[in-house]
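A single protein chain has been omitted; all remaining protein chains appear in their positions.
Showing chain A:
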Amino acid sequence: MTDRKPIYLMTPALAWLTAFMVVPCLLILALAFFQRGTYGGIVYELSLDNIAQVFDPLYGRIFLKSAGIAALAATIAVVIGYAAAYAIASMPRRHQPILLFFAVLPFWSNYLVRTYAWIVLLNREGLIVSFTRAVGLEGELPQMLYTETAVVIGLVYNYLPFVILACYAPLSRLNPEIHEASRDLGASEWTTFRRVTLPMTVPGIATGFVFVFVLSIGNFVTPALLGGGQFQMIGNLIYDQFLTSNDWPFGAALSMILIAIMMGLLTLQTFASEKASGQQRSEKVDD
């Protein structure tokens, strides 16, 4: 029975997850099927109205908009993060840990502080504006703070370390001789990157993308601070239902859909990377 022992070691984690993840999710799920009282509160009568309301074009548009912003942020983060991870992985081995440390350093500061920092940078009298004036650029800069662009910048900035770490892992594991083999067979550096390095590191890219996407689509702090309430993302909408409109059942319905989207993506990503790592495992099959 020695092989069953490790299962007992999971008990604390499972208990924790059940108490603080599964149960609240189930509560939210249940809540989504009740109704809002006239003056807030919950009326315990079953109905599908909330779920139906989520698919109202008004809210559908907010979902799409959020997904669009999350996808844009994830794409930009992946491009920048992959390039950074590639650069770090090509440095001498002994320098890599310290470079990674610096890349991830902002991550250890408070999320709010980091986001406020962007307000300081982007606002009308902020550092970027002062800088362009100082170097003698005339003319009015377009409004930067409280735009969609600012939100995307904030999201990319905040989640970039995830992508760097996710892409660095497979890049640093590549056998340098595979790169050399490609060059030896007549490929240029660029072709080698396109046909060998990139395909072999797709799992890292997928992980990075899904992480940024999932964390961005439900984010409400960055849109609130950098978007200035100009537009709502799905996270803000949910926030409002619970804390402003007091419509918990509708908030719960929105949350359920959001959680479903996230779970779907994460499951997809898990399967994809499972398949890819299975392929690269060098187990031998004799025939």
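Assume a contact is a pair of C-beta atoms (placed from the backbone, for glycine too) under 8 Å apart; a residue touches a chain by one contact, two chains touch by 3 or more; residues count from 1.
In this text, contacts and distances are computed from a predicted model.
> Quick one: the chain not pictured, UniProt calls it what, "Spermidine/putrescine import ATP-binding protein PotA", "Sarcosine oxidase subunit alpha family protein", "ABC-2 family transporter protein" or "Cytochrome bc1 complex Rieske iron-sulfur subunit"?
From the choices "Spermidine/putrescine import ATP-binding protein PotA", "Sarcosine oxidase subunit alpha family protein", "ABC-2 family transporter protein" or "Cytochrome bc1 complex Rieske iron-sulfur subunit", the unshown chain carries the UniProt name "Spermidine/putrescine import ATP-binding protein PotA".
> One chain is left out of this view; which of A:Met91, A:Leu141 or A:Leu185 touches it in the full complex?
A:Leu185
> From the listed residues A:Pro24, A:Pro199 or A:Gly264, report the one that touches the chain absent from this view.
With A:Pro24, A:Pro199 or A:Gly264 as choices, the missing chain is touched by A:Pro199.
> For review purposes, identify every residue of chain A that touches the missing chain, sorted by number.
So the residues of chain A touching the unseen chain are 175, 177-178, 180-188, 191, 195-196, 199-200, 279-287.
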